[in-house]
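This is the structure I want to talk about, given as structure tokens.
Missing here: one protein chain of the complex. Every other protein chain is in place.
We just call them A, B and C in the order they show up, numbering each chain from 1.
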Amino acid sequence: MSKKKLVIGVIGADVHAVGNKILYHAFTEAGFETINLGVMVSQEEFIDAAIESDADAILISSLYGQGELDCRGMREKCDEAGLKDIILFVGGNIVIGKQSFEDVEKRFIDMGFDRVFPPGTSPETAIEALNAMFSAGEGE
Amino acid sequence: MSKKKLVIGVIGADVHAVGNKILYHAFTEAGFETINLGVMVSQEEFIDAAIESDADAILISSLYGQGELDCRGMREKCDEAGLKDIILFVGGNIVIGKQSFEDVEKRFIDMGFDRVFPPGTSPETAIEALNAMFSAGEGE
Amino acid sequence: MDVKNKRLSDGEFEALRKEVLAQWPTGKDVDLEEAVALHKSMPDHRIFSKKLLEAKRSKSTLIQPRAGVPVIEEHIKLMQFLESEGEADLLPTTIDSYTRQNRYEEAENGVSESVRLGRAMLNGFPAVNHGVAGCRRVTESVDVPIQVRHGTPDARLLTEITLAGGFTSYEGGGVSYNLPYCKNVPLERTIIDWQYTDRLTGLYEEMGVSINREPYGPLTGTLVPPCISHAVAIIEALLAAEQGVKNITVGYGQCGNMLQDIAAIRTLQELTDEYLSKNGYNDVIVTTVLHQWMGGFPADEAKAFGVISTGSLTAALAQATKVIVKSPHEAVGIPTMEANAQGLRCTKQVINMMCDQSFNDHHLESEKNIIRRETRSIVDKCFELGDGDIALGVCRGVEAGVLDVPFAPCRFNKGLMLPCRDNEGAVRILNTGNLPFSQELKDFHAEKISERAKHEKRDASFQMVIDDVYAIGKGYLVGRPK
Partner (left out) sequence: MDVKNKRLSDGEFEALRKEVLAQWPTGKDVDLEEAVALHKSMPDHRIFSKKLLEAKRSKSTLIQPRAGVPVIEEHIKLMQFLESEGEADLLPTTIDSYTRQNRYEEAENGVSESVRLGRAMLNGFPAVNHGVAGCRRVTESVDVPIQVRHGTPDARLLTEITLAGGFTSYEGGGVSYNLPYCKNVPLERTIIDWQYTDRLTGLYEEMGVSINREPYGPLTGTLVPPCISHAVAIIEALLAAEQGVKNITVGYGQCGNMLQDIAAIRTLQELTDEYLSKNGYNDVIVTTVLHQWMGGFPADEAKAFGVISTGSLTAALAQATKVIVKSPHEAVGIPTMEANAQGLRCTKQVINMMCDQSFNDHHLESEKNIIRRETRSIVDKCFELGDGDIALGVCRGVEAGVLDVPFAPCRFNKGLMLPCRDNEGAVRILNTGNLPFSQELKDFHAEKISERAKHEKRDASFQMVIDDVYAIGKGYLVGRPK
């Protein structure tokens, strides 16, 4: 089995770099080929990088609260760009304030994300979720 | 006008002495004749002292939470002892735990107390309430 | 009454024991041999003395709440919640106030009223009424050691039942559970009654079960200067050791000035060790406990968290073996289990952030020296008044006001001494009353307080004391005029 490819980055005008650097480190250690776009990444940049690298998944971080505005239309843009069914994860502090996570999750699932992660998700949890997603894909 | 007479004390098996000592000091300074029974005072001791001194009011403190059990029947005992319409105040932390004060107040008013005071009532508030009560009485 | 610091003979103890166990029907279920076997079968992590010793060795600070409700099932739920959600290292079972006064009938009524109304009508767990089997259900329900915490002048039956019930630590003492907790009981009486508790603990010890004993440190919790609570702690440690107790935790209630509080915890350990060994008790293991601020709390929960944190930080820097934790509900009422767990978690966070740090203040040694000199002057004077016998001496000492607890409800307490804070918030003594202080010590206190008075542009007086009583509740350490 060849290495799975991930594109990661922090969307929008968001500069929270710490989690992004640690995720890159952890994903690489865990055996994924990881393209890290860093902070302040636009939807277009994510999509271009995914096309260019033929990525299996795009993992979007948003910490600063404006993630809801920044993520709108991402799935549609992926579809248009031909990234049909690419795995889309989003995580961090993706909305403003302390909201019920069920509501938030639903909102982002409706926007087309495959999985949504609450504040403080550990790299281990992220890796497990990726592995589960990929092995489910294998099974199909 | 002669000095109004108060009987004060801490009811039941309660030993909280600090507030009691300070109330005694404050009431005396404020010009009341104050008979202080200290801590661990039974209903009977309050009543005996009030009869003996011909008091105008009995101020019961309860801090330790068991005030609800300790205060039951106090008004009836006063009535029986001939202390008809004697002013009865109760204050402190008179029930167990953080309960809605409206509920607690109602419970003690129903038990025959004239006024009920929440945790942390200052001596100034107590004195104002006494003065209000006595001048209302004068008016009658 | 003839009080003497001498181990009760087996005969004396046995005679008393019959009476004690007959005080309430549940007494008959106590069987010492069987209880010892139960204790011996317990895993180490449920044994107080072992967990404390381990903490002392690793210089860590354990956290323990106060908690107790009348109904057994609810109490078990509470214990389990504080263990899991509160991350408590040690648990308590706080006894209700009727039991503390041996009013078991009223306690019985309190339990049934609690059941009837569906809310707690007692402020604690009536262990005597629940009996040995009830206690065991509690102590077996969690994986951390549980201690009995109360305030009982005559605690003999309670001790019998709770130790047989599997509790591995027991709070209280003849002085510390008299002066702040009674009105009319002579000190001789409580000292004699507590010799019973200590002797029973000694018997367990001799049978191979080390029960932790904890003289109650904070007394009235209200501006008690370290020397006063230290003197009581040391004296009760001596009384306990004489009866064969070998594992003692001495306590102190946070006053609020960090330097003074750290000096207090450090000297408490040192002076207790010193007096024990000077008096020939060489194999007693002493640990310390800091109680987070024991006086009036702010009603606001956020502010209460602030107070809780200062105590936690002090406990960690002082390296107290454990800290007794308050909750954000403190000013209002007995906390819900959630609020109690919040106090614990806040404390845990602060302790874990401070436990690796060290405290090396320039003035620590001089502050310690003050406490040492004050404490020794009181304890030594008590020995002198007792003609060398500290049990007799402490009774005479209290009578003379040599040992004097501020705001104590007990009418045998002199109440001449008046404490108040100095300009940095340390608790000093405004009126030394009959404390046997040297002129130098008296001058020290006068000096410290006049510094504050000058700063506040007012004379030191009882008003200053009152202001200090309210200060923390109102959001300050020092009760300055507005």
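Things to note:
Note that a contact is a pair of C-beta atoms (placed from the backbone, for glycine too) under 8 Å apart; a residue touches a chain by one contact, two chains touch by 3 or more.
Here the structure is a predicted model, which means the values were calculated and not measured.
Contacts of the undrawn chain with the visible chains, over the full complex, involve A, C.
Of the listed positions C:350, C:371 or C:403, the one in contact with the omitted chain in the full complex is C:350. Taking the complete complex into account, residues 12-18, 21-22, 25, 38-40, 64-66, 68-69, 93, 95-99, 119-120 of chain A touch the chain not shown.
The missing chain lies against chain C, touching residues 256-259, 298, 300-310, 312-313, 341-350, 352-354, 356-363, 423-425, 472, 475-478.
Assume only the chains that are shown with their structure count from here on.
Averaged Cα coordinates give chain A a centre that lies 54 Å from the centre of chain C. Averaged Cα coordinates give chain A a centre that lies 65 Å from the centre of chain B.
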